[in-house]
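Have a look at the structure that comes next, please.
Every protein chain but one is kept in place in this view of the complex.
So that you can tell them apart, the chains are marked A and B in the order they are listed, and the count of residues begins at 1 in each.
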Amino acid sequence: MTWALDATLCAMILAVALATVLGRGVFRAIVFFVVYGLLLALAWVRLDAVDVALAEAAIGAGLTGVLFLAAFGRLARSGADAEPPPGRVNIAAALASAALTGALVWAWVALPLPGRPGPELAEALPRAGVENPVTAVLLNFRAWDTLLESVVLLAALVGLWMLARDEAWTEPLGLPQHVRPGGVMASFGRILPPVGVLVGAYVVYVGADRPGGAFQGGTVLAAVGIVAALAGLVRPPRVTRRAWRAALVAGPAVFLAAGLGGAALGAGFLTLPERIAGSAIFAIEIALALSIAVTLAFLVIGPPETGLEDQ
Amino acid sequence: MSGVTLYALTGAALVGTGFFGLIAARHLLRRVLAFNLIGSGLFVYLGAAGARGGEADPVPQALIITGIVVALSASALAVGLIVALARARGRAMLPEEDVGG
Partner (left out) sequence: MTALVALLALPLAGALAAVVLPHGAVRGMVPALSVAMLAATAVLVAGLSAQAPTRLKLGQWPPPVGIVLEVDGLAAALIAMTALVMTAAALAALRSEQPAAAGARAAFGFWPLMLLLWAALNAVFVSRDLFNLYVGLELLSLASVGLVAIGGKPEALAAAMRYMLFALVGSLLYLAGVVLVYAAHGTLDIGLLADRTPAKPDALALALMTAGLMAKTALFPFHVWLPPAHGSAPAPASAMLSALVPKASFVILLRLWFEAMPDRAQDGALVLLAVLGTAAVIWGSLRALLQTRLKLVVAYSTVAQIGYLFLVFPLAGGGSAEMPWSAGAWTGVLFLALAHGLAKAAMFLAVGQWMAVTGSDRLDAMRGLATAMPMTSFAFALAAVTLVGLPPSGGFTGKYLLMTSAFAAGQWMWALVLAGGGLLAAAYLYRPLAILFARADAPGPATLPTRGMQAIPLCLAGAAIALGIASETPFELLSIGRPAAAEDGS
């Protein structure tokens, strides 16, 4: 019975992925991709990876989907949404892709089951300061990855801002939105923020012991901001507003400061002494969630625009 | 075939599907979608590998969450470039690949 469930889910995932690549029209490809992300989140639940399922649903399907839909809208304004008609079947590409899949399938059959890192992890986990093993890996054992990852987001945002036109630099971020006051979007935008903020804060809060954490919770908070901006309820800030720029770097800054604090106390760079590891991770997660929320929202809203350039 | 193997094979097939899209598609937005398919296919494969042998290994899960965030960052910059390029050229394709159509 469970096997049939897994097989059906996998077949659906593959079908939707094929439709994303081969289906007619870029808009439809984006819609298929969002469905794909949601199905994938189910697959993660089936693989006992609830933390990943949350991240996949929030980031992989939700935020990435909005990002692509917004971009599609802008391309349509520039008249660049149309795709050239499909040419001949690209046989070389098909063969290369089949070879890649074949190689991975062969590797799966040939893969040994390693004895690592089970015993080493089991020994380390009780000293990590948090109950959720995924949070322990992210914010303690592999904290250096996570710190670098938080600045990858920042690098992407600064790079994205470099795509603004010089004359638009002092404008608010994103395209100006005009929403009918009584419309669906407006009411949606009024109801969602308080609910979303609560949900986001809760997901960050429980991350220490149960599935959740800064990335998933921050994404929910980002979604709140994006919906509020799309509903025209709030006007996104200008790049020049320093308080918002401080919000972007708060998470990496607190994380780095905690890491350096460990070094200053003689414990070592990025070392969280066992006694205070739990509270230190909690503080880092709060700051990270704030920065992730603002950065993700700004990434989706886009660089500053005047809204006049295409008229 | 166990459930875990089923997901690993699905991951492998997703990588191939996405790779085909990345090479064969000409509209840049679809190429970035294909990039995301490959990434998530690799993650499913890794997640399946971590779920072998009973208890789920938390390390792949942490790596995958990091990977999802990195993929979103790259996608956001790529999509921004596509929009800026289309504004400058009127087409969402690279100049050298923009033949006919």
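The criterion applied here is as follows: a residue touches a chain if its C-beta (ideal position, glycine included) is under 8 Å from a C-beta of that chain, and two chains touch if they have at least 3 such contacts.
Just so it is clear, the model here is predicted, and its values are computed rather than measured.
Contacts of the undisplayed chain with visible chains (whole complex): A, B.
One of A:A29, A:V50, A:A156 or A:V227 touches the chain omitted from the figure, and that residue is A:A156. Set against the missing chain, the residues A:A103, A:V195 or A:L265 yield one that touches it, A:A103. The hidden chain makes contact, of the residues A:P117, A:G232 or A:G278, with A:P117. Touch with the hidden chain on the side of chain A covers residues 103-104, 106-107, 110-112, 114-118, 120-121, 124, 140-145, 147-149, 151-152, 154-156, 158-166, 169-170, 239, 242, 245-246, 248-249, 252-253, 256, 259-260, 262-263, 267-272. By the touch criterion stated above, the residues of chain B touching the omitted chain are 15, 22, 28, 31-32, 35, 38-39, 42, 45-46, 49-50, 57, 59-60, 63, 66-67, 70, 73-74, 77-78, 81-82, 84-85, 88-89, 94-95.
Please note the rule applied: only the chains that are shown with their structure count from here on.
Separation between the centroids of chain A and chain B, computed from CA atoms only, is 13 Å. Remark: chain A residues 2-3, 6-7, 10, 13-14, 17-18, 20-22, 26, 29-30, 33, 36-37, 40, 43-44, 46-49, 51-52, 55-56, 59-60, 63-64, 67-68, 71-72, 74-75, 78-81, 83-85, 90, 92-94, 96-98, 100-101, 104-105, 108, 111, 113, 117-118, 121, 133-134, 136-138, 142, 145-146, 149, 152-153, 155-157, 159-160, 163, 215, 292, 296, 299-300, 302-303, 309-310 touch chain B in the complex. Residues of chain B touching chain A in their complex: 3-21, 23-27, 29-30, 32-34, 36-37, 40-41, 43-45, 47-53, 55-59, 61-66, 68-77, 79-84, 86-87, 89-93, 100-101.
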